[in-house]
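Worksheet: the structure to be examined is printed underneath.
Note that this complex is displayed minus one protein chain, with the remaining chains in position.
Moving on to chain A:
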């Protein structure tokens, strides 16, 4: 069997660095493989299509449904528009993503790694392209060992070109999230797009090409931090792909011999009854990370379940029950070894650990939705000017200064009035006015979707407490219910 990968453990000792063992997995069909196809199509479709969805926001905002507008510091997601000071929504999403991984991992093990991780999805895609060009596993090993000749060069060039095309499409799709997609696409092809766009595409193309084409399982084993974290998140009730050694061992060799032996149920050379594993190594052949699942749980196993498909196929052929390799928990493994019936899957999923993770995850999500639903599209900040703090005016009154920030987060220019409460006889004027023009309230026009930063001066009689609490309030002229307030102080002494 020369198409079997070199055993990962079969190496010379005292070697500090070793060459990568090439992994050319065999093609396999089965229920998990088909699930992987579905997930690949869905995730790739979401990734490639999302930037092209349109969303009408009126004349003052872009009409792209999902857009990270770094230049104008806005983040658009359908009807939601996030401003920089609302970045906690993004932080919340990131926390949800992390806790979401906790939920998934504690419930169904490394399902993220096996099905949804971009590294897995693109590696899988690249492997299919590779098989399309080079042929099956045997041909791939043969071609790899073959000396460089016209045929090998042609095949390699074809393969790399196809990989590069996929990689370019990947990098190209990513930049569309950061600019108006149709316009950027035209610019990209006419060569007038910003340097950053080309540079981003180049970087993402090269990382996709190298990670998906050449690094593959090495990314999972050496570079990715998730496997280390996930190990800590899993417990005895988390699903993992398991070789049921209590059913498979001792191994028999070859289908014919296995059938004969299993018919007798007695192994001539041993006192133990023969196991179901016929040591055909199909599970190793299909594994995209090149491991032997029969060695037990290991960091190289991304639980993609292709070995389950492969083993099931063999089990069907030798007339043994399926799932010699299957998703099992450590608890079930113990039960099975003791000859008992495993727990129903639902009971394993609903346990304190998963429920607590899910409650935290859902709690953050609901809290964010609630805040999002109630957030005001008008905001005011009042920062007291502290250098100098209190200024004596010629008539003896005291003046304080404030930097006011008005955020008009709606897609239209609006007129606002700023008033102050907390001090009788307060006079307000701006830095572009003089005190002669001071009034009780100041009117500002704030352009659509922007922040107006203004300096306000407030004068009040010197008689009064050293420090008064005051409140700046902004009210929209076209809608009196749209208001926001900012508390601050008025100081009569200072400097």
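To be clear about the criterion, a contact is a pair of C-beta atoms (placed from the backbone, for glycine too) under 8 Å apart; a residue touches a chain by one contact, two chains touch by 3 or more; residues count from 1.
The rule is simple: contacts and distances are computed from a predicted model.
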Original post:
Of the options "ABC transporter substrate-binding protein", "Tat-linked quality control protein TatD", "Cbb3-type cytochrome c oxidase subunit" or "Acetoin:2,6-dichlorophenolindophenol oxidoreductase subunit alpha", which is the UniProt protein name for the chain that has been left out of view?
Top reply: "Cbb3-type cytochrome c oxidase subunit"
Subject >> Hidden-chain contact residue, picked from the options A:39, A:169 or A:391 >> reply: A:391
Subject >> Hidden partner chain, touching residue among A:18, A:424 or A:480 >> reply: A:18
**OP:** Considering the whole complex rather than only what is displayed, give the residues of chain A touching the chain that is not shown.
**Re:** 9-11, 13-20, 215, 218, 222, 295, 385, 387-388, 391-397, 399, 401, 429, 431-432, 434-438, 455, 457, 459, 495
